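Take this structure, written in structure tokens, and hold onto it; I'll ask about it next.
One chain of protein is taken out of this complex; the other chains stay put.
Which chain is which? They are A, B and C, in the order written, and residues in each are numbered from 1.
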Amino acid sequence: MTDMAELPSEPSSWLSDRELRQVRSEMPILYVNVVPVRTDAVGLVTEVALLLRADEGVMSRALVAGRVMYHETIRDAIVRNLEKDLGLAALARIPLSPTPFAIAEYFPTPDFGTFHDSRQHAVALSYVVAIDGECEPSQNALDIVWISAEEAATDEIAAEMSGGQHVLLRHALAHCGVLSG
Amino acid sequence: MTDMAELPSEPSSWLSDRELRQVRSEMPILYVNVVPVRTDAVGLVTEVALLLRADEGVMSRALVAGRVMYHETIRDAIVRNLEKDLGLAALARIPLSPTPFAIAEYFPTPDFGTFHDSRQHAVALSYVVAIDGECEPSQNALDIVWISAEEAATDEIAAEMSGGQHVLLRHALAHCGVLSG
Amino acid sequence: MTDMAELPSEPSSWLSDRELRQVRSEMPILYVNVVPVRTDAVGLVTEVALLLRADEGVMSRALVAGRVMYHETIRDAIVRNLEKDLGLAALARIPLSPTPFAIAEYFPTPDFGTFHDSRQHAVALSYVVAIDGECEPSQNALDIVWISAEEAATDEIAAEMSGGQHVLLRHALAHCGVLSG
Partner (left out) sequence: MTDMAELPSEPSSWLSDRELRQVRSEMPILYVNVVPVRTDAVGLVTEVALLLRADEGVMSRALVAGRVMYHETIRDAIVRNLEKDLGLAALARIPLSPTPFAIAEYFPTPDFGTFHDSRQHAVALSYVVAIDGECEPSQNALDIVWISAEEAATDEIAAEMSGGQHVLLRHALAHCGVLSG
């Protein structure tokens, strides 16, 4: 299993890389996770966007993810990380409430809990966000692929996700009332 | 205290008025309540819309409210009742999840519970919905008035709402992270 | 697919059977659905209780379900329906908040939506409730069977549930953070 790999290319303006490595071994790191979706006219989720990434030669699909920075609101962290992963033309409808639909707890120890991140103990406030515009992949991803809500819930997609994120994706679909399986 | 008075003018196409009166004395009636809001670019609630109504000569402010009809999804009921109360140009962003932020239980017995509706036992699934377009009042309301999120939380506004809806309004503001009082 | 079959034996003290049939063809009926669970010392769900029922010769597993009665609070409806299905010694920890983790919309039309109830359009406020005592089946169920949280998420259990309730069960497990699949 691999990481919520937004970090290699994220400018770490608040902490040096060395300091961040140090803190990561001592504190849980606050993240946001976002499931980007398209909806029909009445708000029903029809499609989900997953980032296509290559980590050490292995292809995987991932959710939007990133840290909350010092003195940054959750709301601003959602906006910034969506822009980082989906580009500036995504036209995201940021949630009205900062209360997440789920908390994903990533632990560095294999098989400890549902979610895994080999670099750190990360706690991700998780949101579903509707995207009205166009997405373009950043340097963190090879591509952004839209799939139907039905396909997003399949075992095939689950097998292509890492760190347990397919569990969070399915939870998001259930939360939006679009799991029928 | 008065009623969630959408009903005098709502076409009751599934039940005759007499049948509806009968059922209302025997079953809880399923409603949706909606707090219409405007947001800034990052989704923070800045304004709230309240319906201005005159019931038997008394002015009051009310939330969007209406029944869920037979074989209607919650999602469609939200859309229909928003159109009924705010018009067709409101451009509402319907919530991604059908899970409400609160359940408002209206009882016909005065001082039984927080919410009161003299006509019926109504259970309202309650949502906050962002409005991007223009609102125009239906025949149920004299006007639709936008007020700031700060003003919406004041005792003055609470005094102008009926049936306990100011409690639901404040809960909505807290849910959206915009209560500072 | 069959029904949330609590009704054959439920005393329908507010409406005659004939009246209830009539109303069921004209209004959505308000229900509660409950997923009964056992937890470890820190509140982690370890087991789930499912009702074992025989409907027209077909065995199935079901969640606790029942109507909200006229002038009954949601809280009282949860208590009453738990007592109806699990007996008086269940020692349920009733949720602190009336806000459900999910809304399950059951439609009588096959393949319209996730949840199906051939008798009616039912809208179920859905809760997970911890059970500290002993359960005994009412006349509505042959038995109450506790299974592990892991088993509850399997396709085998899903195949034994009807009306789409396995989707709600899995959503409950995800909500409680105990889906690892």
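The criterion applied here is as follows: a contact is a pair of C-beta atoms (placed from the backbone, for glycine too) under 8 Å apart; a residue touches a chain by one contact, two chains touch by 3 or more.
The structure presented is a predicted model; accordingly, all values stated were derived computationally and were not measured.
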item	value
Sole residue of A:Glu19, A:Asp40 or A:Asp55 that reaches the chain not shown, by the stated touch rule	A:Glu19
Of A:Pro100, A:Gly163 or A:Gly177, the one touching the omitted chain in the full complex	A:Pro100
Which of B:Arg38, B:His71 or B:Arg170 contacts the chain that the document leaves out	B:Arg170
Positions on chain B contacted by the hidden chain, ascending	102-103, 105, 114, 158, 164, 167, 170-171, 174-175, 177, 179-181
Residue ranges of chain A at the interface with the undisplayed chain	14-15, 19, 23, 25-30, 68-74, 98-103, 105, 107-109, 112-113, 121, 123, 125
Where the unshown chain meets chain C, residue by residue	37, 39, 42-45, 75-76, 78-79, 93-99, 101, 128, 130, 175-177
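The rule is short, and it goes like this: only the chains that are shown with their structure count from here on.
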item	value
Rounded Å distance between chain A and chain C, as computed from the means of their C-alpha atoms	32
CA centroid of chain B to CA centroid of chain C, Å	29
Multi-chain contact sites of chain C, meaning residues that touch two or more partners	102-103, 105
